[in-house]
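I'd like to ask you about the structure that follows.
Here the complex is missing one protein chain, while the rest keep their positions.
Chain lettering (A, B and C) follows the sequence in which the chains are written, and residue indices restart at 1 in each chain.
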Amino acid sequence: MSHPLLDLAPLSAEHFASIERRIGAVLRTDADVIVMQGEALLPLEGCIRGAARPGSTALNVITGPYGQTFGGWLRDSGANVIDIEVPYHTSASAEAVRRALAEHPETELVSLVHAEAATGNTNPVGPIGAVVREHGALLMLDAVASVAAEPLETDRWGVDLCVIGAQKAMGGPAGVSAVSVSERAWERIRTNPNAPRRSYLSLLDWKERWIDTGRTALPHAPAQLEMLALEACVRRIEENGGLDSSIARHRATAAAMRAGAEALTGQGGEGLRPYVTDARDAAPVATTLRAPDSLDARELVTAALAAAPPNSRALPLAAGGGALGREMIRVNHYGPDATPGTVVRVLTALAEALNAAGVRADLDAASTAAESAWSGPAE
Amino acid sequence: MSHPLLDLAPLSAEHFASIERRIGAVLRTDADVIVMQGEALLPLEGCIRGAARPGSTALNVITGPYGQTFGGWLRDSGANVIDIEVPYHTSASAEAVRRALAEHPETELVSLVHAEAATGNTNPVGPIGAVVREHGALLMLDAVASVAAEPLETDRWGVDLCVIGAQKAMGGPAGVSAVSVSERAWERIRTNPNAPRRSYLSLLDWKERWIDTGRTALPHAPAQLEMLALEACVRRIEENGGLDSSIARHRATAAAMRAGAEALTGQGGEGLRPYVTDARDAAPVATTLRAPDSLDARELVTAALAAAPPNSRALPLAAGGGALGREMIRVNHYGPDATPGTVVRVLTALAEALNAAGVRADLDAASTAAESAWSGPAE
Amino acid sequence: MSHPLLDLAPLSAEHFASIERRIGAVLRTDADVIVMQGEALLPLEGCIRGAARPGSTALNVITGPYGQTFGGWLRDSGANVIDIEVPYHTSASAEAVRRALAEHPETELVSLVHAEAATGNTNPVGPIGAVVREHGALLMLDAVASVAAEPLETDRWGVDLCVIGAQKAMGGPAGVSAVSVSERAWERIRTNPNAPRRSYLSLLDWKERWIDTGRTALPHAPAQLEMLALEACVRRIEENGGLDSSIARHRATAAAMRAGAEALTGQGGEGLRPYVTDARDAAPVATTLRAPDSLDARELVTAALAAAPPNSRALPLAAGGGALGREMIRVNHYGPDATPGTVVRVLTALAEALNAAGVRADLDAASTAAESAWSGPAE
Partner (left out) sequence: MSHPLLDLAPLSAEHFASIERRIGAVLRTDADVIVMQGEALLPLEGCIRGAARPGSTALNVITGPYGQTFGGWLRDSGANVIDIEVPYHTSASAEAVRRALAEHPETELVSLVHAEAATGNTNPVGPIGAVVREHGALLMLDAVASVAAEPLETDRWGVDLCVIGAQKAMGGPAGVSAVSVSERAWERIRTNPNAPRRSYLSLLDWKERWIDTGRTALPHAPAQLEMLALEACVRRIEENGGLDSSIARHRATAAAMRAGAEALTGQGGEGLRPYVTDARDAAPVATTLRAPDSLDARELVTAALAAAPPNSRALPLAAGGGALGREMIRVNHYGPDATPGTVVRVLTALAEALNAAGVRADLDAASTAAESAWSGPAE
């Protein structure tokens, strides 16, 4: 009995390698690219456990929850961890990284998240990369929430370990992910006695068994369907105007969402405000909003989701995680949700929830502002 | 290179036949069932050209546009056609059919559409079937818009030729469709010298080459993917509580839509009214509404679609076809749109369009009425 | 519950039209191309019933079973049919067509099959097309078994109605098919009072409702999955070197099969011989063989299939249809079976069956001959 998901001819090593080449182009890198057989957490953990030697010093730039996770892995690996915690309403700066590196010249590794879907900010990887490269440390970047939503220049920015997944702006599968590894990074991992070896977490295994043998025999059976879906989503991006077009669409969505939210309750007084204060720090994949002081964001979100038509397509709206739950509203406008429609639906639901809570919201003004921001210059 | 839609093992005759058996259960019939390799228009045309002999008399019950199409095919086949045109705001009655058959006792064939997505009404097939069976004519039924949305009892109602497609309430593919053929119908077709033979339109070809040879060799290569999708949608219905559950969901949606629309502009005065005056005549797959006299339905629909958030999932809203365009609004709430969410989204968009046109609409009252009708008894 | 074959976003008219454009490139035509929503029999029947007027004269070149089917449709349409029956061991000639047209100058339509999978021959469409065009009649071509296996030049050869399916050399789906229609053909169909109209068979319906309205609204819901599979198989051909590469592969397979079969029982005496005597007349999709006089081809095929390892992938071997069953063996080496492997597997099974029947077969010689023909110049 035939089923479209069963009995496919095995994915050949050549085909697998061709997908890796396509991902290399997405990452804008000539370095080794490995498509790892698991969610992006797998290569992220593999990078940190591979690159952080016991007793070494790592600078961990925290701009959201993933930075916390990285810190855990770094400490687990025996590294001395210098955390730079950046308030979630802003972004990391090259200057702060420079200062930290000056204070801790022994730093060998800097870990950074590009864009944070959870907190809605995005970091200036280019300038930070230049500082790190000048200092000589390795730079690991989590670009899961930025790839295809904003420019990502792995090689030009000097990113040594760049990790992506396809499940956000690329509109692809979550079950496989990718990492690029620079020569400097390989050198570090190779000389780290504690780097995972003979392990599902090991990048070195892939280096030795896959890359160094000419990518001719896969180390184990791959997640074939996820690989095909990854290829299909890259192809779809190419056929719809390429990465630039995807980036422009996400940027326009973010601009519209921000402008609409700002116009919803007007200036002054007790309204909704962008959580990330400066628009230049705001991520194109997600917009975070600060709930009015009088209201609990969780209740507002619950009311907005209830106000929203119970669609088959859910409203991409959530309260902030953990301690942010009381004050932060998140709108995840990526992939199929990076559209004017999502912006309007979210504004409509928020307006209703605000009005019901006694905070006057002007949906017409918000819609007009959103529309004008969408069409406007995508700066 | 593997692709999930290519290189599937061929669909075996046995597998094809097993899908036909599943469709037989959906149709509640023990008669021969053929899954035709084209949209439902294919078996509908095959039925009429097969069953209508030159010089014979056919009674064509017209409750929407498909009745017009059937009349064309009947006349093309050389039949004398008695049209019973039923105003679109009501449904056909067994009594009217009885009278017509009494006036035209030579009638050999009655053609009927079960539910009309285009006009929003549904016909009492059970009582009509009893009248037709008593008279001795054949009954052909177009059940594309009723199957899985309301009860369909092919054998118990005496339907000789019953045609379905999966693309409405079943949530399945449109590229294949099915027809059941009673022994009486085969006899009629077999003795019709003009019945299509050696033709893509021919039911007889399938009878002789497929059914009578034990369903062991397909007459030509099938639309395999559409067949697999048909099987998958039947299986999904089974796994979600069966036909009864699908029917209940569509009924609740229709009740909510009707109640919500009635409450939107209130009673009396210049509002939106159900097009089908008696709720018992209203189809579960679609609700038709009469626009206020002062407004053009096409403009109202355009405004509502514009008011609606530009979603990825389109609002299932349209103006009536042809001459009905000025006065009729159609809501197609079937398959994935048979949900409370669709009802609320449509009501919201209509409310905005009405208010903008100067007709006062109360969305709160409409939502409350819809919700209460949804939860209420689905009579 | 999600299923990869259900709930896809509807295929847009634009996407449908883009697939038609791709098929136009495959057919090498600038004429109107319609992707019909059924197996290739649907457009073939539509072409003949559309182009053959009652009382007109049609020349039907019969080189296999489909020619018989075309004759039936032509007569059904009221045409006077001149059959040119070509012995199955050879192919039609432009000269024979010229003579027939000279004898029947009133001929309006010529129907021709390009390659015949059933009899293994292929016809010189270029020269025949030139003759027909000079005479002024329309030329209808069934290219289902030639497209992607040998050159097909719809416009250059003057083919007015060219029909293809994707299920043979293209390795695609069978549930949709395509037809190109020249301006001259449209004119003929338009002026034919009996051409199918308002019918699943009607090309004119597609012309008026789809092409002439700018291909913006599909006349009915399409067989979406088959359409996507059709697009995928065209894309796969493109990514594997294009049509030329597919054609070269089929030609090499046919050459190897023929050479291997000839070498199997050697020259002289009582052996296996190519059914199509001149290699230039042999089709690249299928090779037909004449069984030794002492043996029944059906028994030989049965024995070969039994000798063949009971694979999951069946051996593409069959006895001739109908009256040819006693003497003809067919090998269908197209799509995924156009490989050296299929040739060897078939030769091995035939060798075993022949030896068991007392006809000495030399598998080594056959394999060597096949291999040498495969690598050799594909003339």
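The rule is short, and it goes like this: contacts are C-beta pairs under 8 Å (C-beta built on N, C-alpha and C of every residue); 3 or more make two chains touch, one makes a residue touch a chain.
Given the structure is predicted, the values throughout are model-derived calculations rather than measurements.
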Shown chains touched by the chain that is not drawn here: A, B, C
Could you tell me which of A:T29, A:T119 or A:Q167 touches the chain that is not displayed? A:Q167
Looking at the whole complex, which of A:P4, A:G24 or A:P292 touches the chain that is not displayed? A:P4
Consider the whole complex, including the chain that is not shown, and state which of A:R236, A:R280, A:R326 or A:R360 touches that chain. A:R236
Among A:S93, A:S146, A:S180 or A:Q224, which one touches the chain that has been omitted from the display? A:Q224
Residue of A:T69, A:S180 or A:T287 touching the missing chain in the full complex: A:T69
Touching the unshown chain, chain A contributes residues 1, 3-7, 9, 37-39, 41-42, 45, 69, 72-73, 76, 167, 171-176, 198-201, 220-226, 228-229, 232-233, 236, 239-240, 312, 336
On chain B, residues whose C-beta touches the chain left out of the figure: 4-5
If the hidden chain were put back, which residues of chain C would touch it? 1-5, 7-11, 15, 224-225, 228, 309-313, 336-337, 339-342, 344-345, 348
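Operating definition for what follows: only the chains that are shown with their structure count from here on.
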With centres defined as the mean C-alpha position, give me the chain A-chain B separation in Å. 46
For chain B paired with chain C, centre-to-centre distance based on mean C-alpha positions, whole Å: 38
Which chain B residues reach two or more other chains? 1, 3-5, 7, 9, 224-225, 228, 312, 336
